[in-house]
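A single protein chain has been omitted; all remaining protein chains appear in their positions.
== chain A ==
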Amino acid sequence: MKALILVGGFGTRLRPLTLSVPKPLVDFANKPMILHQIEALKAIGVTEVVLAINYQPEVNRNAQLLKRLEAKLEIKITCSQETEPLGTAGPLALARDKLIDDSGEPFFVLNSDVISEYPLKEMIAFHKSHGGEASIMVTKVDEPSKYGVVVMEESTGQVERFVEKPKLFVGNKINAGIYLLNPSVLDRIELRPTSIEKEVFPKIASEKKLYAMVLPGFWMDIGQPRDYITGLRLYLDSLRKKSSPKLASGTHIIGNVLVDETAKIGEGCLIGPDVAIGPGCVVESGVRLSRCTVMRGVRIKKHACISSSIIGWHSTVGQWARVENMTILGEDVHVGDEIYSNGGVVLPHKEIKSSILKPEIVM
């Protein structure tokens, strides 16, 4: 079985993290974002994943990382590169030859910014049972007008129509960005910039061949820092519900916390809730961490306090420093002792020697 992951562009909303690595390789819960999706696909028997990107894949560590993933997971990973932006449907046409084989099996389409439970096995069963041409996951949200709402028949899941950012309430289910499509869908997509929600799906819906399944569990588009941090909370919460042994425990742990086994935590710390500490990190004594992500190789010095922030790879946070309120540190950023950062967005390879008192970008 095959799958396509829509990766898209440079991930400008996740800068400064995406200045160092392409968006799919930004870590989430101690794993590259794309690995969450690839692992879920592998688990249900997908043998080949196509990454639809619209930037030049670098012939360096990123390509090597993909090769290593291929070998480790025993799954084939290829890239399909757009030369011009093709929207949300066009990339499927571009990758046509990779997605279609003689088996006639349906293929998955995932969105690389989305984190969820990935109930893909249930989705396959759903697709078979209704016999339609395409299945999509929908998720319930509090404020549907921010998104595209899917109006469907409750009992069968048959999709009636899509309404983009409705002014009046028409429903509270939105497109979750996870699709299971028959190969025939590809015949509907031309190789030009096309929107799947605006052009392709409405057509299939009018032929009563599009069905929607409500996504059980959490869903989050983690393409921007605020949602990334919320997404971590939801993800760790789902681990807790499954009683995952990956969650840390101890007198110094509050709530849901993920700590890589190669990370070191000093004495007198208080970690959590909703914290992920990556490989090789050193958290010295007397440190307070909450609602934050600490990426690979970071050192947090004594008595520092970090909340609601993302600390990029190999950065350091100085003694008695305070980092909070959506501070994002890029790769290799060094925050001096006693410094305060209130929502600073710091580009890679910088030293912060004076406090950032209000949210601002530090080049």
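The working rule: contacts are C-beta pairs under 8 Å (C-beta built on N, C-alpha and C of every residue); 3 or more make two chains touch, one makes a residue touch a chain; residues count from 1.
We adopt the following convention: contacts and distances are computed from a predicted model.
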- [ ] Given the choices "tRNA pseudouridine synthase Pus10", "superoxide dismutase", "Nucleotidyl transferase domain-containing protein" or "Electron transfer flavoprotein subunit beta", state the protein name listed in UniProt for the chain not shown.
- [x] "Nucleotidyl transferase domain-containing protein"
Open item on the list: Can you tell me which of A:166, A:183, A:286 or A:336 touches the chain that was removed from the display?
Closed with: A:286
- [ ] Determine which one of A:2, A:209, A:299 or A:322 touches the chain that has been left out.
- [x] A:322
TODO: Could you tell me which of A:19, A:93, A:141 or A:254 touches the chain that is not displayed?
DONE: A:254
TODO: Pick out which of A:193, A:216 or A:268 touches the chain that's been left out of the picture.
DONE: A:268
Task: Absent chain, residues of chain A that touch it - done: 254, 268, 270, 273, 285-288, 290, 302-303, 305, 307, 319-320, 322, 324-325, 338, 340, 342, 355, 357
